[in-house]
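Report on the following structure.
Apart from one protein chain that is not included, each protein chain of the complex appears where it belongs.
Now for subunit A:
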Amino acid sequence: MQYFNQTLPLAFLKADRNGEILSYSTLARDSFDLSDGNLKGIIDEESIEKLVHYSRGTGMEPVKLELNMKTKDAPLALFDVHILWDSDDCANMIFLPKDSSNEVLMNKLLELQGRLASTDFELLEKKEELEQVLIRLNHLSGPFIPLSESMCLIPLFGDITADKINVISESCLKSVFAGEYGEILFDLTAVGEVEDKGIEKFTQLIKTLNFMTGSIIKLIGIKPNLAKVLNNYKLDEWVQLDQSLKQVLSFYLDRKEQGAS
């Protein structure tokens, strides 16, 4: 093993095909413990196979390999190793330590990934929360109000969507079934937009109520936009229409007064 007295800016080693080190530069001597005299002494166990199999390229081209090396400072350090074989079948190797600034970038990347991940999950959580709120909102958009033993009122609030009517239907059918109502009033005064699917569901609900109880079903407070849509569904045979709740109630109260007098 020969000391190679050239001032090189990187560690240099020359080794034969068995890994015996033939010569070394100053920096190589300073970086690695060369007392073994063999490359196996300075390369991490699990990198040796890689060196053995991939240190030769095609022809005389230099080869670049990433290897884990044992240095005097660290028991495991990553190097780019550039290898060129000469005509004596010896490997000329230059060792370029992997820049640790890479590490900083990788850590930053990891941090960003972590943040993205948590944001992603927070969004997902918010979305689920929102879904719950919407269901709750739908529940509250069609309260069931018993007005008397024989009359109940279900005012609908907001847009008529299929989801909303589905949610309302369930509680509405249950409540109606539990009492004995001769008249069921739907107040549509507070309805905003109407979806076709929503109206379909609503029609189904009315028919179901009709079959179930045979009660009189009244729709109250139909606005022009709603009237146009409802017209397509031929509801006349199922429902009676009234202009306002006030009208229905005054009629009802009159009837009561008359009955009383």
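Some observations on this one:
Methods note: a contact is a pair of C-beta atoms (placed from the backbone, for glycine too) under 8 Å apart; a residue touches a chain by one contact, two chains touch by 3 or more; residues count from 1.
The criterion applied here is as follows: contacts and distances are computed from a predicted model.
Comparing "ABC transporter permease", "Alpha-D-ribose 1-methylphosphonate 5-phosphate C-P lyase", "Methanogenic corrinoid protein MtbC1" or "Anti-sigma K factor RskA C-terminal domain-containing protein" against the UniProt entry of the hidden chain yields the protein name "Methanogenic corrinoid protein MtbC1". The chain omitted from view is touched by exactly one of A:Leu110, A:Leu130, A:Ile145 or A:Ala190, namely A:Leu110. Note on the undisplayed chain: of the listed residues A:Leu10, A:Leu27 or A:Leu65, the one touching it is A:Leu65. Annotation for subunit A: contacts to the undisplayed chain at residues 44-46, 49-50, 53-54, 65-66, 75-76, 78, 98, 102, 106, 109-110, 113, 116-117, 120-121, 124-125, 128.
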